[in-house]
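Dropping the structure in here first, questions after.
Only one protein chain is missing; all other protein chains are in place.
After this line comes chain A, so read on.
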Amino acid sequence: MTSKTDLKRFLGPALLGAFVVGALYLVTVVHAVGEPLLAVTILVIAALAAWLYTSRRTYAYRYLYPAIGAALIFVVFPMVYTMAIGFTNYGSRNLLDFPRATQYLLDQTYAGDASTYQFQVFPDGGRYRARLEDQEKGDAFVSAPFDMPGEAPVEARMAPQAEAGFTPGDPLDLADVIAHEDNLKKLTLVLPAGTRLGMTGLSEYAAMKPLYRKNPDGTLVNNQDGTVLKANFRTGFYETGAGDQVQPGFQAHIGWKNYARIFTDEKFSGPFLKIFVWTVLFAGLSVFLTCSLGMVLAVLLNWEALRFRSVYRLLLFLPYAVPGFISILVWKGLFNSNTGEINLILNGLFGIKPGWFSDPTLAKIMILIVNTWLGFPYMMVVSMGLIKAIPTDLYEASAVAGAGPLTNFFKITLPLIRRPLTPLLISSFAFNFNNFVLIFLLTGGRPDFTDITVPAGTTDILISYVYRLAFQDSGQQFGLGAAISTVIFLLVAVLTVIQIRFTKITEDEKR
C-alpha cells in the first residue's frame, strides 16, 4: 500500500517534469526554425496547462482547458489574425516576412569569377553524377551521385576525377539537359577547395558569389553594380535609390489602405457594391423562397385529410439528407447548357436551350432554384414542429365560425409561428449570406463582369469574391481578402446582435 502511494506521489511530479522539459524542447526547436509567434503560442499553452493541472483551485478548468484551448486557437485566433492580415499587404508578391525576404536576397548569387567549367551530367543508375572540366588547366572533377533537385536545392561535392573512381559513360544530351534545366539551376557543385559553383549556361558552371552584402544599417549593397537597396516598410519592398522595387516583397503593415481600396478605388468599389447587393438579394430571396415553400408544405403535411403524408415527408426530406457537395454538382451537370438534361427536356418540349451559365440573370435564377431545392426541407421540418405546438381547438373554433384554410393560415398559423421562427430566419439569412459552397460549386461566381479587371463575377457573393481574390486567379491578395472578410465579420455581427434580441441565447441549442 505504501509503495503504491509512494509511486503515486512521485508519478505526478515526474510526469509534470517530463511535460515541462518536452514543451521547452519543442519551443526551442520551433523558435530555431524561425517561427517565434508559434513558439510563444506553444509556450503559453504549455505553461497554462502546467498551471491548470497542478493547482487545486483551477479544478473545473481542467475539464475545459482542451476544448476552450482548441476553440481559441482554431476559431478565435484565426478571426483576430484575419483582422490583422487586413492591415497588411500579405499576398503572392509579398509572401515572405521581412527576415526571410532579406535572407532570400542575401542567398542570391552571381557568376563572379571569369573561370568557367565545362559541365556534363551522367546518368548513374537512376541517380546522376556531374562532371566539370577546366578546359584551360585540364582539371576534371566528378561529383558523388545525386538525385535531380526538385523543389529543394541540392548540393553535391566534387572530387578530382582520378580519385572518384568513376568512368564516365554517355552524358545526357542537350535535349535532356534542357528538359532538366530548371532542376539543374538548383544544383550547387562544391569543389574540393570549397569554391561553390552554379549553373551559368547549359554546359557551363562558374563560381558563384553572393549578389548582396548587408551593411550595418540594414541596407543591402549589390556587389555586382554597387546599387544600394533600402527596405521600404510602407510598400513592403527593398527599393533602389530611384524607387525601383526588387522582388521578393515582404509583409508590411499598410494601415487602412486595403479598406480604402474596397470603398474608394474604382476598380474594387464598383464590383464590391454590386456583389454586396446581390449577396443581400440572394440571401433574402433564398430565405423567403425556402421559408414560404417549407411552410406551405408543413401546413399541408399536418392536414389530416391528406393520405400518404409520411411518404411525402420522407421524399421531401431527401434534399436535406444528401451531402451538399454532391447534390450541388448534380444540379451543375443537369443545368449544363449543351449536355445537361434540363436543356434536353426544354429543347424537346419548347425548342429552347437557355444558357444557364453564360447569362447573368439566368445564372442567378438557377442559383435560387437550386438553393430553394436544397433549403426547403429544413424549413419544412422546423415549421412542422412549430405548427404541431398550436392547440387544435383554435382551428376547431375557426371552423365553427366558417373560416377557410387561407383564413386559418393567415389568422392563426402564421401569427403563432412567426415569433419562434424569426430567429431561425435570421440565422438562415446569415448562413446564406456566407453560402460559399453553393456559389463556388455551382457557378464559381461566373459569368464574370466583362467591364472590370479584378476577378469578380455576376453571381459571386462576398465570401466567394474573397476566396477568388485570395486563393484563385493570378495575384493572391491575402491582405485585401482579409479586409473584406473583416467587413463581412461586422455584417454578421450585426445580424447576430439582431438575432440575440429576438431570442434568448440559451434557446438556440434547440436548433
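To be clear about the criterion, a residue touches a chain if its C-beta (ideal position, glycine included) is under 8 Å from a C-beta of that chain, and two chains touch if they have at least 3 such contacts; residues count from 1.
Simple rule for what comes next: contacts and distances are computed from a predicted model.
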{"item": "Chain not displayed: protein name in its UniProt record (\"Acetolactate synthase\", \"PspA/IM30 family protein\", \"Maltose/maltodextrin transport system permease protein MalG\" or \"Sarcosine oxidase subunit delta\")", "value": "\"Maltose/maltodextrin transport system permease protein MalG\""}
{"item": "Candidates A:240, A:269 or A:496 - the one touching the absent chain", "value": "A:496"}
{"item": "Contact residue for the chain not shown (choose from A:167, A:361, A:392 or A:453)", "value": "A:392"}
{"item": "Per the touch definition above, residue among A:7, A:70, A:273 or A:365 touching the missing chain", "value": "A:70"}
{"item": "Hidden partner chain, touching residue among A:312, A:409 or A:502", "value": "A:312"}
{"item": "Absent-chain contact - pick from A:21, A:322, A:365 or A:414", "value": "A:322"}
{"item": "Contacts of chain A with the absent chain, listed as residue ranges", "value": "29-30, 33-35, 37-38, 59-61, 63-64, 66-68, 70-71, 73-79, 81-82, 85, 90, 297, 300, 303-306, 312, 315-316, 318-327, 329-334, 336, 339-341, 344-345, 373, 392, 395-396, 399-400, 405, 427, 430-431, 434, 436-437, 440-441, 463, 466-467, 470-471, 478, 481-482, 485, 488-489, 492-493, 495-496, 499, 505-510"}
